[in-house]
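Contents: one structure, followed by commentary.
Missing here: one protein chain of the complex. Every other protein chain is in place.
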Amino acid sequence: MSDVKKAVLAYSGGLDTSVILKWLQDTYQCEVVTFTADLGQGEELEPARQKAVNFGIKPENIFIDDLREEFVRDFVFPMFRANTVYEGEYLLGTSIARPLIAKRQIEIANLTGADAVSHGATGKGNDQVRFELGYYALRPDIKVIAPWREWDLNSREKLLDYAEKHGIDIAKKKNGGSPYSMDANLLHISYEGQVLENPADEPEEDMWLWSVSPEKAPDAAEYVELEYELGDIVGINGVKMSPATVLATLNQLGGKHGIGRLDLVENRFVGMKSRGCYETPGGTIMLKAHRAIESICLDREVAHLKDELMPKYASLIYNGYWWAPERLMLQGMIDASQAHVNGWVRVKLYKGNVIVVGRDSKESLFDANIATFEDDGGAYNQADAAGFIKLNALRMRIAAKLRT
Amino acid sequence: MSDVKKAVLAYSGGLDTSVILKWLQDTYQCEVVTFTADLGQGEELEPARQKAVNFGIKPENIFIDDLREEFVRDFVFPMFRANTVYEGEYLLGTSIARPLIAKRQIEIANLTGADAVSHGATGKGNDQVRFELGYYALRPDIKVIAPWREWDLNSREKLLDYAEKHGIDIAKKKNGGSPYSMDANLLHISYEGQVLENPADEPEEDMWLWSVSPEKAPDAAEYVELEYELGDIVGINGVKMSPATVLATLNQLGGKHGIGRLDLVENRFVGMKSRGCYETPGGTIMLKAHRAIESICLDREVAHLKDELMPKYASLIYNGYWWAPERLMLQGMIDASQAHVNGWVRVKLYKGNVIVVGRDSKESLFDANIATFEDDGGAYNQADAAGFIKLNALRMRIAAKLRT
Amino acid sequence: MSDVKKAVLAYSGGLDTSVILKWLQDTYQCEVVTFTADLGQGEELEPARQKAVNFGIKPENIFIDDLREEFVRDFVFPMFRANTVYEGEYLLGTSIARPLIAKRQIEIANLTGADAVSHGATGKGNDQVRFELGYYALRPDIKVIAPWREWDLNSREKLLDYAEKHGIDIAKKKNGGSPYSMDANLLHISYEGQVLENPADEPEEDMWLWSVSPEKAPDAAEYVELEYELGDIVGINGVKMSPATVLATLNQLGGKHGIGRLDLVENRFVGMKSRGCYETPGGTIMLKAHRAIESICLDREVAHLKDELMPKYASLIYNGYWWAPERLMLQGMIDASQAHVNGWVRVKLYKGNVIVVGRDSKESLFDANIATFEDDGGAYNQADAAGFIKLNALRMRIAAKLRT
Partner (left out) sequence: MSDVKKAVLAYSGGLDTSVILKWLQDTYQCEVVTFTADLGQGEELEPARQKAVNFGIKPENIFIDDLREEFVRDFVFPMFRANTVYEGEYLLGTSIARPLIAKRQIEIANLTGADAVSHGATGKGNDQVRFELGYYALRPDIKVIAPWREWDLNSREKLLDYAEKHGIDIAKKKNGGSPYSMDANLLHISYEGQVLENPADEPEEDMWLWSVSPEKAPDAAEYVELEYELGDIVGINGVKMSPATVLATLNQLGGKHGIGRLDLVENRFVGMKSRGCYETPGGTIMLKAHRAIESICLDREVAHLKDELMPKYASLIYNGYWWAPERLMLQGMIDASQAHVNGWVRVKLYKGNVIVVGRDSKESLFDANIATFEDDGGAYNQADAAGFIKLNALRMRIAAKLRT
């Protein structure tokens, strides 16, 4: 173990990664570089700096980066272009942040001459895979330290003992704070563990942090107009915004109206089922609205091909293959499909509902002349349908004739 | 045209099919058999009998069949086993009824010695395809009469003129009734035409017939427990029910709570986009709950394979290929996947929301021992994950090494 | 019918299209523009000019274009990048030429101010669809004249009568020439009809025109080295060549060694099965060799994704959707996958066999250090496999435990 010289740790400043920081120093006798990212999780990051200093980390080894715009622009938005949903429900809020953290960690390792990276994900979950596939794809010879798979602090009890013994602040954890295992970023907040470990039980109302319940949401609906360019939202209610601002704004709107709560059992890449609850207020609005703008701007077969490939694309992201060549290959195709996805969508937000009430585009393929129930002036010849049906039926007619 | 001797008409008793009935008699000089099906559309069917008699149809040529149980058991339920959604939104309420009508029409043709069948679908829509692919698959030499593709009554004006001239009752149409083109059955009611022909405009509130708006729905949520056997709902709140009763009950519950409205632009098989609005209260509950019971009962890869094939399966139904061998082949696989989909799901209904709050099964694959965040007593060895990740990353590591 | 002013006819100079030329002039009273393409079918094209003149076509309305390089570069090569095979056997030799003819026909229509296009494909085959989907995609308002679907010359007898009556030369057809319905271009020659209409019967040896039989092929094998850039062959045996020269050279080599004959029953887009025989000497070599170069240059999952999408891509081309947005979307992805497909493949040609005997690339992902059966010096840690297998098995183990 003594072969590690310098390790870049994904450091939140919380209890777990503080223990890891100390454990790395003690176990590997290595220099530690801390990396703390602002992905919109809504926590102060500067305290992490002070904590790092307290552990003896050199100032030049402390990295605190605001990655919010990069996160939404290069990760969240590309994913939403595909209407991506894992197992019919999950909007991949945690999954999509990991590749960015991994990328930045490797960049910092390269900058600081580190030969190892470390993270605080456990050996049971998906996140270890997402981090490490990213590390290996971007720097194949990197050493990876996953303390949860190595140490013997395999219970909360032992972890707290270790923390106390090494003077790590555990106050908050001992007398309060959420009991759930959580992850948050601009796209979502997630909850696992505790009562959720029984899929038969309803989560408690006070677990949810980002959204009001539909019951508590305003009695008046709110209309919002979203403007699209190349499949991405670039403006809300007539105001142009940066990607991160778009998502923050939609989170605020969605959270206010009780939108985006999800309670599900999912299949982890490592092989077990797990129960998770998620709040994705802005993402829920984005998914619904993106399908609406695509419904008028995409060719039918392009849309269907996207739909057929989406589950695979979602699995790739869920499983941590963001940096894999097949994800990049699919992304190229998905991005190309958005060339004409420009226009606007109007949605109505009301007590948990996202209701599409209008959509339009200068590049709309909706042809009112042909679609009309009224006289179409010859735009469409109904007689064509007879031959269309006859030949589409031909193989079935032949089979029915020859086999009876 | 004189080569038709006897034609079975899908007859609703309404204006359009009454005009068709008369037109068939006049144009083809043929005997007409009327077939009126109760698919749960919520209309009295006996008036259709009297109208048929008035057109001179012989009593033995008038068929009025209650197909509700068959419809839900053999068509709706099998489709929901696949979590079927067309283009991400549409629950296929109209599509799934057509194959049953076609099947029964051919059965009646066989019973009555008819050599032709006829329907009231226009030459622009999907329904003509769905009817006729069914006819041809089940009786390849049948003659098909699609009046809307043949006659010159190509405007509402001309149709009304024809009706008046031939003494067909148009009272309702002249001074009221919904202005929309509609279709209803136990699964849904649909609206097309009129203001909907502009996708930018919101539908009027009084268009919706089956559900209250979320705003008008009760302020108190309602919990419902659904019992599953082999992927189908067999009981609600502890009461065993037949398939049609299940769906009717869920429609009532969903409608009451403002659930299941949909407003979308879809791609028709014949090639144009069209705007439709749908109310599918029970189906919306069923889709959400079925995914929940599957989430604990299905193997991951089985679930993913189903998800990857679903868009194709949905297109087959949308396009009218219910009786095609590839749909049957997929159905066999889907049905087989449901062998362990037994258990219950609890949902909370509230102002347009269907919220899953619990699910359980004696055949659940959720293993609390392994999933736990607490000490799992060795059920899962975290160290295994290191090798798992290493080998999953190997191809990317080799590529990164060899190509830089 | 009199509304056509000028029609561009795909004109081979043969009997059928000569009859069509005359028929167009008589029936539509329109000006006719003839378009004759050299796609490598191996026939003199200049006689077609004289024949056109004889029909009174103005010199400026006679187009004879050498499209061989464009054909191979922009159509054949892109298709082979996907290892495209229809129904497991057919290399799509006819299908891939039609979109180019359609494109050029529309270009000529635009150049000459024509308002219609016409072709000699029958109403039973795939080619009518391939031509016309191209026409409509590239010029949506074009008038299409498909004489075989319109006229009453529905037997060879009637056609010959018409030809004789109008002084069209039928000498060759009356006393010789192949009795088969054929199509040829640089990629292949096809045969349909006659004895082939019984799939139980073996074709006669003298039907095949381009290749010797394996029995007649040389007794000595020949080695050929193919050089690849971006997935395309750019050199043979050390000599750089243009795309058309590559294919012509491989046709010569393959034909000499009895390579590329195919006898199959295929499913047409219009719904019936048909029996066809094909000679694709160069294409058969290309398919085999392209898989070999990809086997060392492509990532596994990229290769698998290509394989999964190939049948759909092949159907798109077979069915005539070359110019459809979904084909273009897939093509973009396929082309992107070829960025590292550079290197060489050596094949051995012998009596019908194409045997890959070597392949190499500077961008090879074959890592001899890791692959070796000998000591790999730690490049691969065999112990990793235990965890890899354990977690890949986990879902099955849980299922086996919980359900027994």
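For this structure, a couple of remarks:
The letters A, B and C name the chains in turn, as written, and every chain counts its residues from 1.
We adopt the following convention: contacts are C-beta pairs under 8 Å (C-beta built on N, C-alpha and C of every residue); 3 or more make two chains touch, one makes a residue touch a chain.
Every value quoted in this text rests on a predicted model; they were computed, and no experiment measured them.
For the options C:17, C:61 or C:83, the residue in contact with the chain missing from this view is C:83.
Contact with the omitted chain, checked across C:148, C:210, C:228 or C:278, is made by C:148. Per the touch definition above, the residue from C:45, C:64, C:336 or C:399 contacting the chain not shown is C:399.
Residues of subunit C in contact with the chain left out of this view: 83, 87-89, 122-124, 128-129, 132-133, 136-141, 146, 148-149, 154-156, 181, 192-194, 197-203, 214-215, 221, 261, 263-267, 270-275, 291-292, 295-296, 300, 303-304, 307-308, 311-312, 315, 323-325, 346, 348, 350-353, 355-360, 364-368, 370-375, 380, 382-386, 388-390, 392-393, 396-401.
Summarising the interface, subunit A meets the missing chain with residues 299-301, 340, 363-365, 367, 370, 380-381, 383-388, 390-392, 394-396, 398-399, 401-403.
Residues 267, 270-272, 299, 301-302, 304-305, 312, 321, 324-326, 329-330, 332-333, 336-337, 391-395, 398 of subunit B touch the missing chain (whole complex, contact as defined above).
The rule is simple: only the chains that are shown with their structure count from here on.
Subunit B and subunit C have Cα centroids lying 41 Å from one another. Within subunit C, contacts with two or more other chains are made by residues 299, 301, 391-392, 394-395, 398.
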